[in-house]
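Taken from a larger complex, these chains appear in their original positions, while the remainder are omitted.
Note that the chains are named A, B and C in the order they appear, and that numbering of residues resets to 1 at the start of each chain.
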Amino acid sequence: MSESAYPPVAAHLDDVEAARTEGRRKMEWALQHMPILQSLREEFEADQPLAGETIGMAMHVEAKTANLVELLALGGAEVAITGCNPLSTHDDVSAALDTHENITSYAVRGVDDEEYYEAIDAVIAHEPTITVDDGMDMIAAIHEDHPELIDSIVGGCEETTTGVHRLRAMDDDGALEYPVFAVNDTPMKTLFDNVHGTGESSLATIAMTTNLSYAGKNVVVAGYGYCGKGVAKKAAGQNANVIVTEVDPRKALEAHMEGYEVMPMEEAAAEADLILTTTGNRDVVVDEHFDQMKDGVLLANAGHFDIEIDLVALEERAVDVYEARDGVEAYEMDDGRRLNVLAEGRLVNLAAPVALGHPVEVMDQSFGVQAVAVRELAANGEAYEAGVHDVPDELDREIAEIKLDAEGVDHDSLTDEQREYMGSWDHGT
Amino acid sequence: MSESAYPPVAAHLDDVEAARTEGRRKMEWALQHMPILQSLREEFEADQPLAGETIGMAMHVEAKTANLVELLALGGAEVAITGCNPLSTHDDVSAALDTHENITSYAVRGVDDEEYYEAIDAVIAHEPTITVDDGMDMIAAIHEDHPELIDSIVGGCEETTTGVHRLRAMDDDGALEYPVFAVNDTPMKTLFDNVHGTGESSLATIAMTTNLSYAGKNVVVAGYGYCGKGVAKKAAGQNANVIVTEVDPRKALEAHMEGYEVMPMEEAAAEADLILTTTGNRDVVVDEHFDQMKDGVLLANAGHFDIEIDLVALEERAVDVYEARDGVEAYEMDDGRRLNVLAEGRLVNLAAPVALGHPVEVMDQSFGVQAVAVRELAANGEAYEAGVHDVPDELDREIAEIKLDAEGVDHDSLTDEQREYMGSWDHGT
Amino acid sequence: MSESAYPPVAAHLDDVEAARTEGRRKMEWALQHMPILQSLREEFEADQPLAGETIGMAMHVEAKTANLVELLALGGAEVAITGCNPLSTHDDVSAALDTHENITSYAVRGVDDEEYYEAIDAVIAHEPTITVDDGMDMIAAIHEDHPELIDSIVGGCEETTTGVHRLRAMDDDGALEYPVFAVNDTPMKTLFDNVHGTGESSLATIAMTTNLSYAGKNVVVAGYGYCGKGVAKKAAGQNANVIVTEVDPRKALEAHMEGYEVMPMEEAAAEADLILTTTGNRDVVVDEHFDQMKDGVLLANAGHFDIEIDLVALEERAVDVYEARDGVEAYEMDDGRRLNVLAEGRLVNLAAPVALGHPVEVMDQSFGVQAVAVRELAANGEAYEAGVHDVPDELDREIAEIKLDAEGVDHDSLTDEQREYMGSWDHGT
């Protein structure tokens, strides 16, 4: 079906079979700890809710995502996928996916910009009826370069804060031409993936990249959204002294009332042992901040794009740049201070050499929502107008119930009297 | 202006002058720690934004609220106030307020049901143009008994979760006939008052009522909304083992992922050293649960109404009920177990003998929002349709900035480039 | 038996019967939550291990201590007791104790210095064979004024850090003439009473004295011993930003590595919203610090004596001193700043008007150790030389086991193989 000249992953690898075996082993480990996807596999295999759909995906291709991809294929869809970040693909997992009869994977690690977009085009050549994005690159490419496909697309899903943010801006401009579920904004994602997933995995990745610890360190968290809250809470839970920078006064106050120090980055930079950016915005750590920093400071990013730390400005003022350690570039200043940038300023829990991405369990929740959102598009996509949509609440709650069941956690239910009470307003003191 | 036969507070007290002196001392202590209200006093005294308005209030009359009441009066309004809970009024503060030329206070502690509603009628007799409620008793009384006043009312404010919940139900029924700001739902309230205010003050009140500690105790928190989250976090911060009960699967999962135990009340009741209800619903701790409980268990409520613990059922099965300690009624079961109910199941941080209500600082935030919401109603009330309205976001942010200023906390601001970036969608990887 | 002219508590009270009823009710509430003492009551009543002993005590006379006193009497001893702090006595409890045929209580709240020492003399006039102190006033008085009694004393117990510290100094000087158990230094006390007891009760007392909260506040903890650690941990658990001052570099480092800020008091004083002293030393907050403080700062002490904050110097530089609130004296500086001293600088969880002392459960542990230490003195006192002694480890462990049993907590035991392994050294890698 693909008309693209860009070949699937196998063409890029030396030992495809070994890669497939290793990729499959990784997928199985993940699936063992993804009870939600396990439960949905049973349902999707039985019901084939995605029969007849073609799903175009641009996501981080590693073991957890692979189980979502496979679930969609098991549910009857044809799936074409590529990466959403040149450094986050696991080639072995990509190769393992590509063996599935309903799946074509173009994701290869370390491709250059041109190849990156060629791979997206290759996915688009499958003429998807549903898109699933992590950063909206697929949606953007379709709108810009393949508007002729839009009529046959029933809808899409977007995984990230940044992607949803940009989609809403696009929607406000009247430029979004099919319905997209803001999977990122569901309670089941924001309350868990961003807080626990980003929080734990970013800090563990940094610790295992540097062999340094958090106890007694000044950890500067830029941005106090869900990701920033998670990082701050988990860093404090490792006995760091957390400092928060924010641009929103209420979030700043929230951080202050949590017991963290809040200050502008210009001051925070001088205190930092580690700066971790989580804002989704650009130029959070810039030129004037580099002058303030201590020798040995660590600079890392947990936001979607590598634009939060201004590495161009940093390189300009460095007298030397060298690899201090796998995943760590040291920028040496003329006064001898060494500023250590992790994972080239890309999102550290995906792009560092030891990185494994988000923890399996939180991705199980996100991908559970993705799966039922895709199911909803296949079933009722035509009912949604073009634009950004919240995932219907009952789908989100369905995933919560599946997860609690799997964990063996029981909870109360409203009695009729309680339900009636909550809906009434005529009770006195 | 009042046509009511029900007299202001002075008529109910023996030594009014002593009460006023003490009430004024309490108000001054609070104001010393209310930087937001201090700042707004300067503005309101200068600008007289409430000139010409009559404000009818039903709130907990104690030192912190009194500073809001005085602020509104200083801003030019005539204010009539009564309590919103028969046990929460501080008579001395009520008396101190009543000395202000623009303020009439009918609030008296310990009134019976009939007097309680007479006092509300007395406030209504002032013919308010704006109402300020904590539990919507004033709004309800106007809608039920004084619909003739509605035309001249520009709007109201509601302080509590429960009140807003009931107002929304009333709004859904098309029964709410003037605009009401859901002050309870503002970020400046929910993120702080409910979490930090209810959390800290409920636990401190229980500790100082019982002389017991939290370390190693099983603390069962019923409901994991903002209040429940605050109580759970602060109890864990005192080294309690926190158990959460919930009816909403996502909140249950949220509590589980925070590291708390989650279980149905029927199981939790058997583990509990303390059960603290925060649901806003009725019949949370009922008949069958009492059988499970350990000797010496503490039962307390941090929700608005005294309906969360079914004391009628408890009394029925008790062989003896006696005051074990000030603020503690022991219900003795036929097997000798003693179930200790605090503050008669009313909200413990207001109704216990030692209770002081919410901490001063968090009320400063809530009341800051109340004050600017009232200012908005006076200025632009006619622009709002009948129904429940969110407090405009810029008002809420105004209060956050005032608070940060007062605390000496500085924060970053978006640059033009960042603002442009956040609004754009055409950036690639 | 008493030759002293100083009368027991009944002579000091107006309505002795009412006091006794109330005191007994307080004792019963406490006993309900003291499973260790409950268990020891059964043993002591059956075995009468203290028959023939006369126990002279100087302790905080309130409900929890009263249950220890009664336990000793039930165990066969004659007990005479007075307070160890003029402000910590509960007259009703003192009166209730005094009704017991084996107990004489001289403790009365609010006595002056002369009466305080007369009451100690009255206890000594009973010619104790065992002493139990909380601050070593009884031991000191016997050594200084009644050396003739020392020969017939088998030993003593000391409850506090400060008392043990002074006893060790006395021992080093060769001046301590009978054996004293350092109950304060037992794991069962230091790991629990100081950490959880002082921590929770000091903070709850301050909250309920001021109606202020901890979230976002700078709480300066002076001293990072067990008490300081408890206060710091519990304050952080209420979302305070904790600042620690220390004189010992290792403790300073320990606080730093826990994530707290560490700085000298001169700097900390300028940041503080609350300063809480826990050092056991004098002049921790002094002259030059008062100049640094913010308007509205709270100053409180959780150490044994009221010498940690230099109130003499503070009063000298104040232009006005007034009661801002029950339990709060405001010292107004000439620049208008108000420095608020709680409970006159005495230990805040005992001396504040709302104070209840340490939580019941942690005192149950301390007093359990006291009881078995007294039992040990009665049985084997002659085996101990004059000087300070650690409580025998097996007694301390006995109390731990009783407590775990009572809480229903089960734990593992070493197998023979494990015990053998722990004692061997000839195992390789």
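General observations
One rule holds in what follows: a residue touches a chain if its C-beta (ideal position, glycine included) is under 8 Å from a C-beta of that chain, and two chains touch if they have at least 3 such contacts.
Keep in mind that this is a model prediction, so the values were computed, not measured.
Note on stoichiometry: the full complex in this file contains 4 copies of its one protein sequence, with 3 placed in the shown coordinates.
We adopt the following convention: only the chains that are shown with their structure count from here on.
Greatest centre-to-centre distance from chain C is found for A, with centres as Cα means. Averaging C-alpha coordinates per chain places the centre of chain A 39 Å away from that of chain B. Rounded to whole angstrom units, the spacing between the C-alpha centres of chain B and chain C is 37. Between chain A and chain C, the centres computed from C-alpha atoms are 53 Å apart.
Touching two or more other chains at once are residues 215-216, 236, 239 of chain C. Residues of chain B that touch chain C in their complex: 25-26, 28-30, 32-33, 63-64, 192, 196-197, 200-201, 203-205, 207-208, 210-216, 233-234, 236-239, 295-296, 324-325, 328, 338, 354, 356-357, 359-362, 407. Chain C meets chain A in the complex at residues 215-216, 236, 239-242, 256-261. Within the complex, the chain A residues that touch chain B are 84-86, 116, 135-137, 140, 165-167, 169-170, 173, 175, 187-188, 191-192, 196, 245-247, 249-250, 252-254, 256-257, 262-265, 267, 280-283, 305, 396-397, 400-401, 403-404, 407, 409-415, 417-418, 421-429.
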